[in-house]
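One structure, pasted below without further comment.
All protein chains but one are shown in place.
Up next, subunit A:
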Amino acid sequence: MALVLYNYDLDENCYKVRLALSMLKLEHETIAVNAFPGREQETPPFLALNPMGTLPILKDGEQTLFGAEAVLAHLARTHDPAGTWLPVEGEAFAAVMQWLFFASGDLSAAGRARANALFGPPGDETALRAAARRAIMAMEDVMVANGFRAREWFADERHTIADVALFPAFALSRDFGVDHDEFPALRKWARRFRAIPGFLTMPGIPDYH
């Protein structure tokens, strides 16, 4: 099989890739990695695939990729014939890029805050939660403004991999103590996201639709 995902079920970055594989309906093999408590991704066989020792890792034939956002871009570019998940024309391409970098940059505080809360690695929980909250507030502001021009998604008229990269941090934010009460525009966006064909949940995201 051409596509192989090295996966840990509780990792929200792996979840981004699982979402994309499912929404793009791509056949793939999943290899479970004992990230917690085993930290298997930091052992030599995995370091040979990703020297940073992080997940997810995707193999596509001869190519090996790490970093969820790069994997999303690769899957959309090579496995979405319609080209809607990663539009390359007009303003949408740069908008998708902006949100992918945001997801792996500013918003990554959410992933670290959650890892801190669930698995207890060292880190300043208060500062991480504040940084994550600030990034989520920025997302709320943008979706409120988008609503005034009847735009339902982050980067384009249609959903893209930007929405896939942004969804887990918000959907899992209760894990690190940021609830959804004050983010009505994101609640509505998350509800639309859940309705995309191929949507799947992960532990911490209830399945009630």
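What we mean here is this: a residue touches a chain if its C-beta (ideal position, glycine included) is under 8 Å from a C-beta of that chain, and two chains touch if they have at least 3 such contacts; residues count from 1.
Here, contacts and distances are computed from a predicted model.
Chemist: One chain isn't displayed here; going by UniProt, is it "Succinate dehydrogenase hydrophobic membrane anchor subunit", "ABC transporter ATP-binding protein", "Rieske (2Fe-2S) protein" or "Glycolate oxidase iron-sulfur subunit"?
Modeler: Record says "Rieske (2Fe-2S) protein".
Chemist: Which residue among A:E29, A:E91, A:D124 or A:D141 touches the omitted chain?
Modeler: Checking the options A:E29, A:E91, A:D124 or A:D141, the one contacting the hidden chain is A:D141.
Chemist: Which parts of subunit A face the unshown chain closely enough to count as touching?
Modeler: Within subunit A, the residues touching the omitted chain are 141, 144-145, 148-149, 179-182, 184, 187-188, 191, 206, 208-209.
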